[in-house]
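Here the complex is missing a single protein chain, while all its other protein chains stay put.
Take a look at chain A:
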Amino acid sequence: MTVVVGWTPDARGQAALLRAVHEAQVHDEPLLVVNASSGTAPVDDRFAGAAELAAIRALLDSHGVDAEVRQPVVRDVTDALLDITEEVDASMLVIGIRHRSAVGKLLMGSTAQRILLDARCPVLAVKA
């Protein structure tokens, strides 16, 4: 069993990551950090660069968690996250959520809602 966390290099991702580290330590399970991108734009702010990766690596090591970081480039970020939780038979999926305006949700859809409804494992939603 593994704790999976959907992480992005921002406040939301940071909150989710810290909580996921805590869960992994409490249950003594390995941690899988997933940072996915659809790769359709030349630059994606939510896809971590070398500096940000080094920073979370340091954070994970300082907590002494057995952690792996994956950065898949996929068609659909949400689907990829759900697929990975099934692949590693996750005990828990941790995600960060935020307030979205009604219009924003209408246009872009809600990633969090899809994850909550479609995930086969318990989901822990952390507010940034």
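The rule we apply is simple: a contact is a pair of C-beta atoms (placed from the backbone, for glycine too) under 8 Å apart; a residue touches a chain by one contact, two chains touch by 3 or more; residues count from 1.
Keep in mind that, in the parts below, contacts and distances are computed from a predicted model.
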From "YCII-related domain-containing protein", "histidine kinase", "Tripartite tricarboxylate transporter TctA" or "Cell division protein FtsX", the hidden chain's UniProt protein name: "Tripartite tricarboxylate transporter TctA"
Among the options A:41, A:103 or A:117, which residue touches the chain absent from this view? A:41
Which parts of chain A face the unshown chain closely enough to count as touching? 37-45, 47, 49-50, 71, 73-75
